[in-house]
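Please read the structure below before turning to the comments.
And then subunit A:
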Amino acid sequence: MTGWLSVALRSAGAVAELKKDKASGREPQAKKAAAEGEGEIWVVIEHEGADAAPVSWELVGEARALADELGVRAAAVIIGAGEQELARKAFSYGAAASYLAAGPKLGAYSADPHCQALAGLAARHKPQVILLGATTRGRDLASAAATELETGLTADCTELKIDPEKKLLLQTRPAFSGNVMATIITPKRQPQMATVRPGVFPAPEPVAGASGEIIASKPRLKPTNVSVKQLEFIRAPKDEVSLQGAKVIVAGGRGLKAARNFALLEELACELGGAVAASRAAVDAGWISSQRQVGQTGQTVRPVLYFAMGISGAVQHLAGMQASDIVVAVNNDPEAPIFEVADYGIVGDLFEVTPVLTEEVRRRKAEAGADGGLRIEKSARK
Partner candidate 1 sequence: MSINSLVCIKQVPDTTQVRIDPETGSLVRKGIPSVANPYDLYALETALSVRDQHGGFITALSMGPPQAEEVLRKALGYGVDRAVLLSDRAFAGADTLATTYALAAAVKKIASGRDAQTGASGIDIIFSGKQSIDGDTGQVGPGMARRLNFSQLTYVCSLIEIDVEARCVEAWRQREDGRELLQAKMPVAVTVTEQCSSIRYAALPDLITAAKKPVEVWSAADLDVDRERLGLRGSPTRVSKIFAPPARKRGETLTAPERSVAEVAALLFDRLAERGLKIGRRGG
Partner candidate 2 sequence: MNKGKKETGTAGAAGAAPARFDAIVVGGGPAGLATTFTLARAGVKVACLERGNWSGSKNMMGGVIYSHPTAAVFPEFWREAPLERLVTRRDMWFATTDSTIKASFESTDFGQEPYNSFTVYRARFDKWLAAQAAAAGAWMITETLAEDLLRDGRRVAGVRSGRPQGDLEADVVIIAEGVNPFLTEKAGLASCPPQAPNVALAVKEVLALPTEKIEDRFDLEPGAGAAIEIIGEITGGLPGTGFIYTNRDTISIGVGVLLNSLVDNVTEAYTILDKFKQQPQLRRLIQGASPREYSAHLIPEGGYRCMPQLYGDGVLVAGDAAGMVNPINSEGANLALLSGQMAAETVLACRREGCFDRHALALYQQKLEKSIVIKDLKKYENATPFLASHPQLFGLYPELMAALAREFLTVDSLSKANKEKLLLRLFHSQVPTRRLLKDLYDAWRSLT
């Protein structure tokens, strides 16, 4: 739907109108601005300084597609210290406008000031849709803002569409731990809000030189008695990348035979930019921490790509991973039930197969002359 037209329009480079919304928050200007932004599709960019979470760009691409369908603008919302570079980056991914809300209390993320800023912007500019990544932070902010705006919020969407007649956003998401899919609408209130899982939509190709409108503002924050301060941050070691955020998971089971053999999986995971997980048998054997367990009594994961290495595929394990987009199973037993749910089955000794897979990834990377991991070009879901 994005189509060549939109790309062409964007690259044609409508001249950016750098506009300062000086007296933001005050009535007359607010009205004027509202006319400007009304009906837009917004994406709240999750960022740490100038680094944005990949899901944000995935969403900008999707917002653009939805906006084109509705004939409205897609816009990025950047709440922070005034990160101009992010505003511009948003244009390259398809946003026609960037709302840049800045202020001293907005530099580092904190639910209350950010919620106030977002709700304030939304109240003024009246977008019809606001999308956020379904990350720990995105969910945190979205829940607060939806409450403030007294509107509906659909969590963890895996599909977004526009109802051709009513022009409503059709928000599809798993419920009941993934046993059921539900399509949710917010028929009578605006904005319609949703959080979307990382990796559901492909990140669009950035278009160099794309431009758009930057709408800067300094939100006025109501003084409140609430406060949350960060005292410390401990970055997780690479192998501890949360399973929830991982796009690729390489999981091992009893077939791994010993703790040290998990190194094989780590290598593959590392090459693909993924995380290592395990079956309960491997956890019970003490080969890996219980925080890595996938399944009924462990975590439910939905990566784009799930490798099951030496895992038989007991229902309790399947309960935690069968919502993955693509499952690859390596098992030396051709009768293993895991093959019943695998998109690609490799019958063989994992000790032989895994290193060859890793090698193949390295070879392809070298060929492409880059260090990138796995890139998701389009939705892998069939």
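How were these candidates chosen? In short, all candidates are chains of the complex that A comes from, given by their letters.
Note that in this section contacts are C-beta pairs under 8 Å (C-beta built on N, C-alpha and C of every residue); 3 or more make two chains touch, one makes a residue touch a chain; residues count from 1.
These numbers were taken from a predicted model, which means no experiment stands behind them.
Chemist: Among 1 or 2, all from the same complex, single out the one that touches subunit A.
Modeler: Result: candidate 1 touches subunit A.
Chemist: With touch defined as at the start, can you tell me which subunit A residues reach candidate 1 in the complex?
Modeler: 111-112, 115, 135-137, 139-140, 142-144, 146-148, 150-156, 170, 173-189, 202, 205, 224-236, 241-242, 244-245, 272, 291, 296, 304-305, 319, 322-323, 326-328, 339-348, 352-353, 356-357, 359-361, 364-365, 367-370, 372-380, 382
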